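As you look at this complex, bear in mind that one protein chain is not there, while each of the others sits in place.
Chain lettering (A and B) follows the sequence in which the chains are written, and residue indices restart at 1 in each chain.
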Amino acid sequence: MAPTDSIYMLPVAERLLTWYPNGDRRAVLAESWDEDPQNKTITYHLRKGVRFHDGTPFNAEAVKWNLEMRLAKNRLTDGKYVKSIEVIDENTVRVHVTDYHNQLAFNYGWQQMYSPTAYKQAGGGDEEKSIQWARTHAVGTGPFKLKEFQIDTVIKYEKNNDYWQAGKPYLDGMEVRFIPDIMTASAMLEAGEVDAWIDVSAVQNVLDLQDKGMKVNWGPGFFWAILPNSSDPNSPFANKKVREAIEYAIDRPALADMLGYGKFEPFTQMAPKGWPGYVEGYDPRPYNPAKAKQLLAEAGHPNGFQTELLANAVTSQDAAAAIQAYLASVDITVKLDLTDPGRYAAAAFGTGWKGLIFAASGINPDSTDLYVHFGPSPMTYRTGTIGKSPEFLAANEAALREYNKAEEIKKIQAIVRQGGEDAMIIPIFRSAQAMVMQPWVHSEYVLIHTVVWDAENDWMEKR
Amino acid sequence: MVIARNITPEFEEAPPRVSEWRRFRRVFLSRGVVIFGLVILLALVFTAVFAGWLAPYDPYKTGTGRALEQPSMTHLLGTDTLGRDTLSRLIYGSRTALMVGFISVAVASICGVSLGLSAGYFGGIANIIIMRGMDALISFPMILLALVVAAVLGGGIQNVIIALSIATIPGYGRVTCGLTLSLRENDYVLAQHAIGASNLRTMLRHILPNAFPPLIVLMTMQLGNLILAEAGLSFLGIGIEPPGAAWGAMVNDGYKYLARNPVLSFAPGLAIMLVVFAFNMVGDGLRDALDPRLRGLL
Partner (left out) sequence: MTTYIIRRLIQALVVLIMVTLLIFFIMRLLPGDPLLIYLAQSAELEAMPPEMLDQLRHQFGLDRPLMVQYFTWIGGVLRGDFGTSIFYHHDVGALMAQRFPVTLHLGLLALFFGATFGILAGLAAAVRRGKWLDRIITPLTYIGITIPVFWLGILLIYLFGLKLHWLPIAGYTSPLENFWLSTRQVIMPVVCLAVFGLAANARQMRSAMLEVIRQDYVRTAWSKGLSERRIIIKHAMKNSLIPVITLMGIGVGIIFGGSVLVETVFAIPGVGRLLVSSIFAQDYVVVQAITFVIAVIVLTVNLIVDISYGWFDPRIRYG
């Protein structure tokens, strides 16, 4: 994968905005930003004196170039609203939009910034050459410079001595090695061949390593849910009672416990506990197989029916088998379609699915993942396979156009409740994502989300 | 290990029709390992047939115990990540192993033999197209071919069987084609032409039986290879779909817990090794008993 697409470029290229752990927005390469819904503009005030690794200044022109580059390649979230990007002065850039909602400033500010000069020079005027170069090179403003990039193999970073945060980064360099096999990776950490294992979803391995004295950062993990094909009127899931029956049929606390060894959180609604969108005490459909059977009978399936569940063979084999067993107990025969990650992603994000899909999405600390994944124009599940009620869409619109944070959270909770009333999807559990490290390693990676990594703060004790 | 190359120069005449049942039995049963292999295979078939009686639990039922239980009197081989009984899954896995093995071998040998027969018998352009096609297939390592085919078709037991069948067709094709080529010019085959016998009849009645000994040996040994290949496919994420129990998939699921519950991967791993061993040994024995000249070729 090209570096620009990779979370492993987070130490190299920074964003204008990111999150605090509590979900508040944090300015990184921007010092501040102004939102003007009336005049439909967003103004970013950039941090002064920041330079890219090639020595060129990070300024308004560079931001404009980065955003326009993404617009041209159709790779800017909500890019369809952008009317123009205006350079006000060296350190101020203004985006004019055609329509406004409260995610725009963050979505545009979320982009990582790369040096336009380095890109252009690499090609010497030849765009094709520049594109080729960008596949293995990246020049940003981050705490680390990209030293070597070998696809699927290794990424080497070296310290950026001119980093804008004085005294940082603490490390002289980093090396990320790609280990495809879980056991191998775990053994490498245990044998002391590596200092840390980032982005681990295998809970049992993490717990084993923790027992052996390793340090663990537990991140929020992923939002796992069964998504029905409910937009197709011929699908049994177009009937709300069937979707409700599925939710009743699955013992989520038991399932989460079995798969997560106490580290997974069973869901009752479309938001995890403790997140801003969570509706206290809302649990519309706790485990009740008898009720599930009754609903199925009411929906015209007294003897159950047959359907298929698509799931990623690499990540969800066990969960899919368990769901299959639960649904079998209410006479729903599930044919599992376990696929490689490629076909899974293509179905979930591109072409849609026939029956059910067991899918994961990221959890944002400010609960905005609801819009990103399930909103009116979602970024990920945008195939239209999930049927959404007019009430649900209206609730989203209302929240998106609310500019008072406290009010917005109430409106996000309304979305969660509406999704629950509709039994729009069947939320299953929040998985756990961890970074496991030797006791002398200090990092905050994975604590907010796997897509936030402030590598400048990582350090290691002298041994 | 199955070798099916350049078999042609070795066969100048048809091997004798097996009529000496006693000689066969004497040679076949003369080696201890062959008998051992035979016993394992009989036990395998017995287990597969009576799996329902032998298994202490429902192999597909989750939560018969806690997840990842250590071996105990209630769960002799412990439980897996979903709390399913490992022993029961191991027992049911014998069915999968035999099913994958026998169906793949049947499909591959029927396709391979008919292609090889036609190629050898008709010769000319048919021979060139069929046999070069086989060569093309054989120039992909079996697991790669199976991987590509399985990626096309998706997982699931029937697709694994199709993938493995396609990957193993050329072996049968080559053996049959080589034999047919050398037998085609034989006096009695030419005589069949003279009396106006149909091509199909000549092929099936007079050529095919001569190919039985090497084919039977090849099939036996392939059975072992297929079980190994299935394990490899499972490891790469393309295998039997849950809740089905397959040894390869069990090794693959279990090895993540090697430190904690070694039995989870050791039990199915050893089962695979024993069965592959048994098929190889019985194949060896059959070869020696049916036609020792195949030694070094099969």
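One rule holds in what follows: contacts are C-beta pairs under 8 Å (C-beta built on N, C-alpha and C of every residue); 3 or more make two chains touch, one makes a residue touch a chain.
Note that this is a predicted model, so its numbers are computed, not measured.
**Student:** With touch as defined up top, name the shown chains that contact the chain not shown.
**Tutor:** Output: missing chain touches A, B.
**Student:** So one chain is hidden, and I want to know which residue out of B:Leu29, B:Ala106 or B:Leu144 touches that hidden chain in the complete assembly.
**Tutor:** B:Leu144
**Student:** May I ask which residue of A:Thr43, A:Ser130 or A:Thr380 touches the chain that does not appear here?
**Tutor:** With A:Thr43, A:Ser130 or A:Thr380 as choices, the missing chain is touched by A:Thr380.
**Student:** Mind pulling the chain A residues that touch the left-out chain?
**Tutor:** 1-2, 5, 7, 70, 73-80, 132, 135-136, 150-154, 177-181, 183-185, 187-188, 190-191, 193, 340-343, 345-346, 348-351, 362, 379-380, 450-451
**Student:** What residues on chain B make contact with the chain left out of this view?
**Tutor:** Per the touch rule, chain B residues meeting the hidden chain are 1, 3, 5-6, 9, 128, 132-133, 135-144, 147-149, 151-152, 154, 224, 228, 231-232, 235-237, 248, 251-252, 255, 258-259, 265, 269, 272-274, 276-277, 280, 295-297.
Here is the rule we go by: only the chains that are shown with their structure count from here on.
**Student:** Could you put a whole-Å number on the gap between the CA centroids of chain A and chain B?
**Tutor:** 45
**Student:** Please output the residues of chain B touching chain A within their complex, sorted ascending.
**Tutor:** Touching chain A: residues 60-63, 67-68, 81-83, 151, 154-155, 237-238, 241-243, 253, 255-260 of chain B.
**Student:** If we count contacts the way the header does, which residues on chain A are in touch with chain B in the complex?
**Tutor:** 182-183, 202, 204-205, 208, 254, 258-259, 261, 313-314, 317-318, 320-322, 324-325, 336-340, 343
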